[in-house]
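Of the protein chains in this complex, one is absent; all others appear in place.
Order as written gives the chain letters A and B; numbering starts at 1 within each chain.
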Amino acid sequence: MPITRRELITGVAKVGLPAAVVVTVGKDVLKTEPIPVPNAAVGLLYDATICIGCKACVAACAEANNTPPDTRGDALHQAPSDLNDVTRNVIKLYRPDDGSAFSFVKRQCMHCLDPACAAGCPFQALHKDPETGVVSWTADKCIGCRYCTITCPFHIPRFQWAGFNPRVTKCEFCSHRLEKGLKPGCTSVCPTGAVIFGPRPVLLLEAKRRIQSSPGRYFQNRVYGELDNGGTQALYLSHVPFEKLGLPELGPESVPARTLRWQRRFYQYFALPALLYAGLVQVIRKSLKGHEQEAHEREKETGLRAQL
Amino acid sequence: MSSVATNADSYPSTGRWERAVPVYGFPLVNGFFLGLSALVLVAFVLTGYRELAGLGPVSGMNDAYGWGIWKTFNVMVLTALGSGAFAVGIAAWVFRRKRLHSLMRMALLTSFLAYACGLLLLGIDAGRPWNFYWIVFPWKWNMHSPLAEVAICMSIYAMIPLALENIPPLLERLWYFDSRLRPGVERMERRLYAGFPWIIAAAYLLPGMHQSSLGALMLLAGERVHPLWQSPWLPLLYLGAATFMSFGCVAGTTMLCCLVWKRAMDMDVLDDAAQITAWLIFGWLGLRLLDILFRGALLTAFRFDRFAGVFWLEMVLVGIGGWLLRRSLRDHDARLMFMGYVLSSAGGMIYRFSPTTLAFRPNPEALYFPATIEILVSLGFISLGILGFLVAVKRLAILPAPLHEWHDMASYFRFRRPYIRWTGYFKHGYFGENETEAENSD
Partner (left out) sequence: MPDETGKQKPSIEQHLKACGVSRRGFLQLCSALMVTAPVGLALTQKGSVLQIAEAIGKAKRPSVVWLHFQDCTGCTETLLRTSAPDVAHLILDVISLDYHETLMAASGAQAEAALRQTIEDNAGKFVLVVEGAIPAKDDGVYMELGGRPGVQVLREVAGKAAAVIAIGSCASWGGVPSADPNPTGAVGVDSVVSGKPIVNLPGCPPNPYNLLAVVLEYVTMGKLPALDEFNRPKFAYDRVIHENCPRRAHFDAGRFAAAFGDEGHRKGWCLYKLGCKGPVTHAACATRHFNEIPGVWPIGVGTPCVGCTEKGVVWQMATFETVPIHLATPPETYPPIYSAAGRLQVGAAALVGAITGAVGGAAWVASQRFQSSAEAGVTRVAADIAYAEKLKGKPADKKED
């Protein structure tokens, strides 16, 4: 006999009411935790008002990481049009048609405090170092699913589309140079000091000092990355709106925290699924019993073996 | 074929579905089969090329659109169509709609084939598939990742509960094939049925988890998915779409099979299915509209851009599909029912496809369109699924039919394959047409 409406409603109520109570009462417990900042968090501060667009950092990045220059555009110049599988760092130009202020912008991995790329990576190929906070990619664990290229709100990781051994490329703060006590390639060659390297707290202080000493020079008098997306380790100062430079307005909550909250809660300790499974097993057992009985009756009737 | 006269032979007659009967009298290898095989071969060759040349040369995927139709169509959309085992199963086993049991084998078969093809393409789409072995080490999984959940859950589901649920027709075939196999077959069946509650429960829990996680995948894309689709309810809406789409797929496929292979249709069962589907459709529509209303995104549906266009296309298709289903129940019209299933499934397919491609705006200057090779590979693997379906339906008892169909099948083989009796090797012949009353074990 199929489930009656009464049974259905009482069943739902039996489960739903306690759940609702738990959720309401336990709301504070379920609030999002603050994102931890790594102890030795390094960062870079890019000041778009000082950048002259010389692109020395683009060439230096290629050299420091031993990647060939991207000459796929015209075979003559290292002219990547965007980040790609051989370009970890690029200088772009925002030039509005109406002639108002233009700006260069240096785009590379933001090394978020709660990276969406690492949150989505199935086998933790993208991993945030707990000490320095550098988000790096491990070839051994990557399955090439390209989910990181979709989840990153800044659209940074790039997949290598040609060849049978594709890699995922993005800035890793030249960690091989950091180990030797050197600075990342891009920050070592900037002629104007537009991009500087240092511990994140120090850079934040420096950025705030600049804002304070030149009020009105910087957009919204704030440094992008302090709280944006839960905080990033690459900080930006600009005189034009950040959105125009391709840095989206993300709010103070990180993308994974904001979007995966319920997903994480549902699967916490696998409790809810296990409960559901137990319930299902009970229901199906009862249904199976009835079904088998009927099948045997039909067997007797028709003389043909039952099809369960 | 059948021993009872039909009114005409251009449409299926109706009759009570009492037993699953293999499709007989239609050759397995015909023009359609060969055409599909050609597509499958083309797809295999192109897959080999993809493995050597990488993903760039064979597809339209680029830096802005990292996922192409292999992930977004063959996995996201087709496994939704292939959720019949989940949706029809829950209706039949949890909500105890007894009539739907006759559709169960069809549902299980279509689900298995859809998942098998989807998983194959998932493997082909992965850029570094040799690292899939990490799946065996649960402590290496990133359990926060929706994609990990999807990949792992789908694989486990397809390989264990779904496969096990699809074994009974095979065992049945073996039972009839040779009586010497019977003790072994019966032992396996007993063991299988003993574990059925656990297997079936898993077969409902796991799809529930990963079909909703398929929706959760695009949650992480945030603002880049258009507000008409991006919502915290995305997992639930994806799950809901999977339910009515899979009903449409199972019932629609069954109707189509009855039409093509001249079987009788059991309108009681189909009416039941149509009713459930209609409820699911209207529930889903309501949920979606409420969600859009509460998020304040309704106004974006009235702009003149392609997003509004796709949105209304989805809603109209699903809505009209649901309405047609209700009409068909009232008017007892199988035509309207079939169109209702087709339209609502089409709308659901577009809905599940949109957040990853049609409604995904990573970059105002970028676009994605699948390349020819990409389309051919996708098509080839769908053809593989259809081929598998044809083979299964013609060799195993999957498609439901009235009882006399079984006996007609037996008579057909008695006359068409007399050599089975002469050799005496298959002691009980093909599906029991040589059984006597005394030997009929019970």
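In this section, contacts are C-beta pairs under 8 Å (C-beta built on N, C-alpha and C of every residue); 3 or more make two chains touch, one makes a residue touch a chain.
Just so it is clear, the structure is predicted and the values come from calculations on it, not from any experiment.
Touch with the chain that is not drawn comes from one residue among B:Pro370, B:Gly385 or B:Pro400, which is B:Pro370. Among A:Asp82, A:Asp129, A:Glu206 or A:Glu226, the one in contact with the hidden chain is A:Asp82.
Taking the complete complex into account, residues 4-8, 10-16, 18, 60, 62-65, 255-256, 259, 264-265, 267, 331-335, 337-339, 342, 363-372, 374-376, 379, 402-404, 407, 410, 414, 433-437, 440 of subunit B touch the chain not shown.
In the full complex, subunit A contacts the hidden chain through residues 53, 55, 58-59, 69-71, 74-82, 90-94, 104-105, 244-246, 301-303.
The working rule: only the chains that are shown with their structure count from here on.
Between the CA-based centres of subunit A and subunit B the separation comes to 33 Å, rounded to the whole angstrom. The touching residues of subunit A, counted against subunit B in their complex, run 1-3, 8, 82-84, 116, 118-125, 139-147, 149-151, 153, 155, 158-166, 248, 250, 255-256, 258-260, 262-264, 267, 273, 276-277, 280-281, 283-285, 287-288, 290-292, 294, 298-300, 302-305, 307-308.
Every residue of subunit B that touches subunit A in the complex is listed here, in rising order: 18-20, 51-57, 61-64, 66-67, 93-98, 101, 105, 125-129, 131-132, 134-135, 140-149, 151-152, 168-169, 172, 175, 193, 196-198, 200-202, 204-205, 208-209, 213, 216-223, 232, 235, 362-363, 397, 403, 406, 432, 437, 440-442.
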